[in-house]
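The complex appears here minus one protein chain, its other protein chains still in place.
Letters A, B and C mark the chains in the order given here, with residues in each chain numbered from 1 onward.
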Amino acid sequence: MGEPVRQALVAVIGGATCSHQEADWAHQVGRLLAERGVGIVCGGRGGVMAAVCRGAVEAGGMSVGILPGESTAEANPWVRIALPTGLGEARNALVVRCGLGVIAIGGGYGTLSEIALALKAGKRVAGLGTWDIDGVRHVETPQEAVTYVLGEVESGTLLDGN
Amino acid sequence: MGEPVRQALVAVIGGATCSHQEADWAHQVGRLLAERGVGIVCGGRGGVMAAVCRGAVEAGGMSVGILPGESTAEANPWVRIALPTGLGEARNALVVRCGLGVIAIGGGYGTLSEIALALKAGKRVAGLGTWDIDGVRHVETPQEAVTYVLGEVESGTLLDGN
Amino acid sequence: MGEPVRQALVAVIGGATCSHQEADWAHQVGRLLAERGVGIVCGGRGGVMAAVCRGAVEAGGMSVGILPGESTAEANPWVRIALPTGLGEARNALVVRCGLGVIAIGGGYGTLSEIALALKAGKRVAGLGTWDIDGVRHVETPQEAVTYVLGEVESGTLLDGN
Partner (left out) sequence: MGEPVRQALVAVIGGATCSHQEADWAHQVGRLLAERGVGIVCGGRGGVMAAVCRGAVEAGGMSVGILPGESTAEANPWVRIALPTGLGEARNALVVRCGLGVIAIGGGYGTLSEIALALKAGKRVAGLGTWDIDGVRHVETPQEAVTYVLGEVESGTLLDGN
């Protein structure tokens, strides 16, 4: 076959309702990741989650939704792989563990719990207009967020001074 | 776009070690489902889980592995979407909830717990050489297992007399 | 203080609805364990779960209910420690893990999943009128069930021929 089997995933987190700005950022993040062959994993519902799934799917990429309830009916229409966990908010721990890194966009307390769990698990977390928590790399654009979590070389300089 | 976004999934369960017969059944189940555009979701490890993932991937299908530990390193090489839950055996409840129906192949106590959870959730369960539990449809071939869980019409007769 | 701090617990599993016989067995199991200073852990709801909690509490013992939902309102009135997990059926894995051993009384598919998870975890499982699964010690009385899971010496003979 030649192609690698395993799909790389980045977790994208944010509110089930969101601003236009946040939805636009999320949509771009989904598309930028898809263009690099990287899929997204999220909570599978509305707002930021729907926008990032739509961005991924429109660019031919993968979207995984780890749902809180027991039915796929709560998934947004752009989730390709819908996983109804029935775990409620405990599923937040799964969302962040399933990504190579995490991009947080806006968000409330649910997003804050995911940021904390991601940092505890040692994941890179990029933030666009989200909680100001020590350890989060705050960025201005979807491109910077993607660059940071993927550890890509930016403008000829290695990230983190390495 | 035209194509539906959502990937249909069937859960395939069985032991992390298995007989040649069981591996062969699992491999065929993965392939048969892939040929119908249906992916598989499983526990992501060895034995029956590895065989069904290989069958799916070789036929161009989707394979999702819901892993008990915190790392994707324990996934078999044919898992496309590897989800490290960190939930231990509690992840069994997720595996069966994520399928439209369940195919059980051989298996020990872990598989028995999944059969029970699937029946409790009202899912169709087809069994190939597995636990003799009331509610499981015991079949002789991978083809019959697939036909049963997908509720397909068989030889001109509708399943379950409907 | 003198007294040991840690409360020994045995898991008692069975249906949320049950027969008079099953309720009577469960009630006796709760009492017998309490008389030995052993508490019970269960799913916290009705039927067998309510009867065993009542038996425990009436004899001055401890009862822990690991609930599927997010509210303590679903606990039966004899649960001393009510733990709303929000995990749905995935909480079954927790119930059996929290006991030194397991006593199964009657029960449907939920109970079967717990028997399987207990045997997988290497716990002793005594059964009163429950699923006929290899590894379960089928007994006739609550006394025998308690004796078996606690590994007590019975009539001068050691259990299991040791």
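We adopt the following convention: contacts are C-beta pairs under 8 Å (C-beta built on N, C-alpha and C of every residue); 3 or more make two chains touch, one makes a residue touch a chain.
What you see is a predicted model; the values in this text were computed from it and never measured.
Quick check: which displayed chains does the absent chain contact?
Touched by the chain not displayed, across the whole complex: A, B, C.
One chain is left out of this view; which of C:Q28, C:T85, C:T130 or C:T147 touches it in the full complex?
Reading the full complex, the residue touching the unseen chain is C:T85.
Which of A:D24, A:E58, A:E89 or A:E144 touches the chain that is not shown?
Touches the omitted chain: A:E89.
Considering the complete complex, identify which of C:V48, C:V64 or C:A118 is in touch with the unshown chain.
Selected residue, touching the omitted chain: C:V64.
Taking the full complex into account, what residues of subunit B touch the chain not shown?
Residues in contact with the chain left out: 70, 85-90.
Since one chain has been left out of the picture, which residues of subunit C touch it in the full complex?
Considering the whole complex, subunit C reaches the absent chain at 1, 5-7, 9, 39, 41, 57-58, 62, 64, 66, 70, 72, 75, 77-87, 93-94, 97-98, 121.
Extract the touching residues of subunit A with respect to the undisplayed chain.
87-94, 108-110, 112-117, 119-121, 133, 135
As a convention for this text, only the chains that are shown with their structure count from here on.
Are the chains arranged, by touching, as a line, ring, star, complete graph, or other?
It is complete, because no pair of chains fails to touch.
Would you identify the chain whose C-alpha centroid lies closest to the centroid of all protein C-alpha atoms displayed?
Per-chain C-alpha centroids ranked by distance to the global centroid put B first.
Just give me the whole-number Å value for how far the CA centre of subunit A lies from that of subunit B.
Subunit A and subunit B have C-alpha centres separated by 27 Å.
Averaging over Cα atoms per chain, report the distance between subunit A and subunit C in Å.
Whole-Å distance between the two chain centres: 42.
Using CA atom averages as chain centres, what separation in Å is found between subunit B and subunit C?
Each chain reduced to its C-alpha mean, subunit B and subunit C end up 31 Å apart.
At least two other chains touched by the same residue of subunit A: list those residues.
In subunit A, residues 70, 85-87 touch at least two other chains, as defined above.
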